[in-house]
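A single protein chain has been removed from this complex, and every other one stays in its place.
Residue numbering begins at 1 within each chain, and the chains themselves are lettered A, B and C in the order written.
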Amino acid sequence: MKAWRIVAGSQIAGLKLVDETPKALGPHDVRVRPRAAALNFRDLMVINGWYPAVSKDALVPGSDAAGEVVETGSAVTRLKVGDRVATSFFPDWIEGQPTRAKLATALGGGGAGVLTQDLVLNENALVKSPAHLDDAQAATLSCAGVTAWRALFEVGQIKPGQTVVLLGTGGVSIWALQLAKAAGARVIITSSSDEKLARARSLGADDTINYKTTPDWDNEVIQRTSGTGADLVLEVGGSQTIMKSIAATRLGGTVAVIGAVSGPGAALEPMSLIGSSVRLQGIYVGSREMHEQLARFVEVAGIRPVVDSVFAFEELPQACGHFLGGKHFGKVVVSIHP
Amino acid sequence: MKAWRIVAGSQIAGLKLVDETPKALGPHDVRVRPRAAALNFRDLMVINGWYPAVSKDALVPGSDAAGEVVETGSAVTRLKVGDRVATSFFPDWIEGQPTRAKLATALGGGGAGVLTQDLVLNENALVKSPAHLDDAQAATLSCAGVTAWRALFEVGQIKPGQTVVLLGTGGVSIWALQLAKAAGARVIITSSSDEKLARARSLGADDTINYKTTPDWDNEVIQRTSGTGADLVLEVGGSQTIMKSIAATRLGGTVAVIGAVSGPGAALEPMSLIGSSVRLQGIYVGSREMHEQLARFVEVAGIRPVVDSVFAFEELPQACGHFLGGKHFGKVVVSIHP
Amino acid sequence: MKAWRIVAGSQIAGLKLVDETPKALGPHDVRVRPRAAALNFRDLMVINGWYPAVSKDALVPGSDAAGEVVETGSAVTRLKVGDRVATSFFPDWIEGQPTRAKLATALGGGGAGVLTQDLVLNENALVKSPAHLDDAQAATLSCAGVTAWRALFEVGQIKPGQTVVLLGTGGVSIWALQLAKAAGARVIITSSSDEKLARARSLGADDTINYKTTPDWDNEVIQRTSGTGADLVLEVGGSQTIMKSIAATRLGGTVAVIGAVSGPGAALEPMSLIGSSVRLQGIYVGSREMHEQLARFVEVAGIRPVVDSVFAFEELPQACGHFLGGKHFGKVVVSIHP
Partner (left out) sequence: MKAWRIVAGSQIAGLKLVDETPKALGPHDVRVRPRAAALNFRDLMVINGWYPAVSKDALVPGSDAAGEVVETGSAVTRLKVGDRVATSFFPDWIEGQPTRAKLATALGGGGAGVLTQDLVLNENALVKSPAHLDDAQAATLSCAGVTAWRALFEVGQIKPGQTVVLLGTGGVSIWALQLAKAAGARVIITSSSDEKLARARSLGADDTINYKTTPDWDNEVIQRTSGTGADLVLEVGGSQTIMKSIAATRLGGTVAVIGAVSGPGAALEPMSLIGSSVRLQGIYVGSREMHEQLARFVEVAGIRPVVDSVFAFEELPQACGHFLGGKHFGKVVVSIHP
C-alpha cells in the first residue's frame, strides 16, 4: 500500500508518495479502507511548515477520511466490519472540555494523518457516516463540518431566527451556510465574486455582500440587521478582517475566531470589545461528540455537503495547488480507493 | 363597540356579548383594531372556572389577538399607526426571569382579555406581526406559539438533529412541530387518529405513533431512538401521560410540563426522576422577548401556523364548543373585525 | 483478606464477612488499601433489596472508600504508589452527559463494592484525595459530596447570595450546607430536632426551621425570603415533602430530586409546576469530573466534611443500624484498615 509523506525542507513540491507496510492491529484498533480524504487550509499550513508545534518531518498529512471498516481488533465493541465511518479529528478528544492531552494527537499534525491507503485507528477515533452521503461527502465532516457545528451551536449558541455572518466561500463557511439554514438561522455571506455569491444564494443564503465592491461590509451588515448587528460572525480571515467582524456584531454578540487565511498579525484592539460586550472565542475543530451530533443533524435534515472537486490519490499536489488557488467553493477532496 | 364577557356562575352558555364604551388612551397606550383572536385551552379553563386564582366574574376572556394600530398615545415611541401587531400574553413580562408581578396581569386572566372590538394596551404589550402572516395566523403566536418556542428553545435547549416528542395535535403541538422541523430537529408525534397523523407527516413529522393502537407509546419512542429515548417531550397531557413521558425521555433529557388536557392529579412518582436524571420544567407561556424571537424565526423561516378554523365574532360559544370537541388540528380562531 | 457480602434473602442481618483472595491486577488497574468507607442511604436500600435493578446476591456492598495506592498495573499513568485516593461512584462515568453504559457499573450496585480489605479498580475510577482530609473524611466525597456538588453547582447553578433550602441533617444535606456556605450562598435548613438545628447553625446555616413545630415549613421559607421563595431546594424526602418543596421554591427556581427517605409514592401533581415555572431535576450522584471539581473546592476552601461516627470494619451491621436509626448528623463511616 502507498501513503503520502511530507519530506523535510519541502513544500507542496516535496510531498512524496511512498510504499508502506500496513500497521498491525491492536485489540482496540480498527482497520479502515479509506475511500476519500478532504483537504483543509490547516493541511496546507502543516505541509508548508506554517503550523505551530508540528514536527512535519515525514508526517503522513491529512485529517479527514471516510471509508469502510475492513477488520476489527479482538476487543472492539463500537464498530463492526462493513460499517461506513469517518475519522475524528482529535482521536483522544471524545467529549467534555479540551485539554492538552486530548488535543495532542490530532490526525495529520500531532499524530499520523489519513492520506494513506490503509488506515489503522483506535475504535474510539471513528464516527459512523450518515447513510445518505458518499465517502467524498462524509470525509468533509471531520474538520470543516465539526468546526462549523461548534461555531454555530456550541460557541455561538445560535437560536432559530438569529443572524450569522460568513466570510468567504471556503469549506467552513459553506458548511456553516448549510447548517445555519437547516437550523432556521438567517445567513449573510461575503465574497469577492458575484458568481460565488449567486451560488451561495442558491444554497439558501438570505443576504450576500461583495466585499470588493462594498469594502465597508461591516456597515452593510449593520444596515441589513436594522442597525443592530449580527448575532454571530464566523471569523476565518485573520488580521485583515477581525476588527470589521467585531464592528458587524451586535452588543453582546459573538465572533468565533476560526482561521487566518488573510494572514496573522497583532490586529485586534482589546478596547473594541468593552463598549460592545462582544465575545471572541477561538475554535480549533471539536470533540467526537460534536462530530456525532453533526452527523445526526446531517442525517435528520438530509444535508449534502458541497464537494468542489475530487482529485485522484496520485494528484494530491495538484489538489493542494487548486486549494491554494482559492477558486474553490466548498470542499476539495482526494479519492483514495475509488 | 362590543365585547364578550364571562358572567358569573356560567360556563360557555353564560358568555355574553355586551355593548361597551371604548377606553380612553393614556400617554403610553396604543389603540388596536383587533381582526382575529386565537383560542387556547386556558381560555376554556377560565370560562369554566377551572383556572386557579382568576376572578372570572365579568372578565373579558381571550389572550391572543392580532390587528392594526389605529391610535397612539402622546408618549408612544415603539409603534405607529398602521403597524400590524399581536398581543403579548403577559403585558408586564418584557424579558428576564418571571416574577409574580410580571405574571399578575396576563390578558384574559389577571387582566382584561382581547375578545373585544376595541383594544387599548400599553405600547410595551404588543409585538409586530411577521409580514407574511394574516391576522388569524399572527394571533396564534401569543400563547401557543410562544409556549412552543419556550419549550423547545429556552427550556429544552434543543439542538439541531435532536429528537422531540409531541403529544396530540392541539395548538401547542402543531406549533412545536413546525418550529422543531424548521430548526432541524427530529419530531415524533402521537395521536389517536391516523388521519391527523397523516396530516402531521405532511407538515414534516418524521415519526408518528397512534397511542390508541400503541398504548405503550413510551416504549415505541425508546425503540425508534435506538434505545436511547427522546431529548425532549412536550407534555400537554397531565396525569394520564406524565409517567410515560418521563419513560420516553433519555437520561438527562427534559420533559416540558405545559398542560393537563387529560385532567389534573397527583400522578408523578419523584423517584422516577432520580435514576434517569430527567428534568421536568413547568412552562406558562413566556415573555415579550420570546414572542419577538419567535416572530423573527417565523419570518426568517417563512413558517405559516396552522389555523384549523375561523369562527365569526358572534360565534364565540360555537368556537369554544368546537375546541372542547377535540377534533381540531392546529388553532381555532375567532374573527373580530373581518 | 476479608470482604462483606450480601447474602440473598437477607437484610442487615444477612451481611456476611467472608474470606476472599485478592484480585489480580490488570495493566490499567490500581490496587488500593482502603482505610475507610462511608455509608449512604442507597447502600441500605441495596442491602434491603429496595433498590431497582440491582442483583444483590452475594454483592460486596458500599461505594465510597478512601485509602492509599499500593500497586499499579503496567500501563497506569494517572496514579502512583503512595497516592491517597477515593473511589469514583461510577467507574465508567468520567465526564459529559450520563448514558446507560456509564451508569451500569456503579460501585456496590451494578458492580462490586468497596467494603473489602483489598480493592482493585481501573485507574480511571479513582480521584486524588484533598491533602488536608483523613481517609474517613475523604471517603465521604464519592457519593454524598458529589451529589451535593451536582445539586448546587451543576443542576442548581447556584450563584453567590442565592438561597438554598436543605431538608434534614443527613449526609447530603450537611455536605450541601458546608459547600453552599463556602460558596457564598444563604442556607435555610430543616430538622425535627432543635439540637441538630443548633449544630447546623454552628456550621453556618443562616436560618433553621423545625418542621415538627412548623409543619408549614414551605410558607416559612416564603416568608423568610421576603415572599419570593428559595432559588433551590435539595429534595431528599420523597412523597411526604415534594409538594412542599415545590411550594417553597421561587418562580423559575429549581428542586433537585435526590432521595426519598420518607418513602416513594405518586405524590406529585404536574400542574403545580406550570404556574410556577419550577424545574425539577433528578440527581443520581455524578461523574468523576464532578468529584475532581469537588475535591479541588474542598481543598481551596479548607472544608472538612462532618463525620458523625466511625465504626470498626467488623461492625458494619451496627453501622447500618445506626444509620437507619436516623440520629446521625453528617456521615457514618466504617474503618477498614486503621
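We take it that a residue touches a chain if its C-beta (ideal position, glycine included) is under 8 Å from a C-beta of that chain, and two chains touch if they have at least 3 such contacts.
Predicted model, so just to flag it, every value in this text is computed and none were measured.
**Q** Among C:182, C:203 or C:243, which one is in touch with the chain left out?
**A** Looking across C:182, C:203 or C:243, the contact with the absent chain belongs to C:182.
**Q** Which of these, C:193, C:210, C:293 or C:318, touches the one chain of the complex that we don't see?
**A** If we include the chain that is not displayed, C:293 is the one touching it.
**Q** Among the options A:3, A:167 or A:258, which residue touches the chain absent from this view?
**A** A:258
**Q** Which residues does subunit C use to touch the chain missing from this display?
**A** Counting only subunit C, the missing chain is touched by 153, 159-162, 179, 182-186, 206, 293-294, 296-301.
**Q** Which subunit B residues touch the hidden chain?
**A** Residues 94-97, 289 of subunit B touch the chain absent from view.
**Q** Identify the residues of subunit A touching the omitted chain, counting contacts across the whole complex.
**A** With respect to the unshown chain, the touching residues of subunit A are 52, 97-100, 103, 235, 238-239, 242-243, 251-252, 257-260, 264-284.
One rule holds in what follows: only the chains that are shown with their structure count from here on.
**Q** After a C-alpha superposition of subunit A on subunit B, what does the rotation angle come to, in degrees rounded to the nearest 5?
**A** Best-fit rotation on C-alpha atoms: 180 degrees.
**Q** Count the C-beta pairs in contact for every pair of chains, then give the pair with the highest total.
**A** Counting C-beta pairs in contact for each chain pair, the top pair is B-C.
**Q** Nearest whole angstrom, what separates the Cα centre of subunit A from the Cα centre of subunit B?
**A** 40
**Q** Distance from the CA centroid of subunit A to that of subunit C, rounded to the nearest Å?
**A** Result: the chain centres lie 43 Å from each other.
**Q** Please set out, as single numbers or ranges, the residues of subunit A touching at least two other chains.
**A** none
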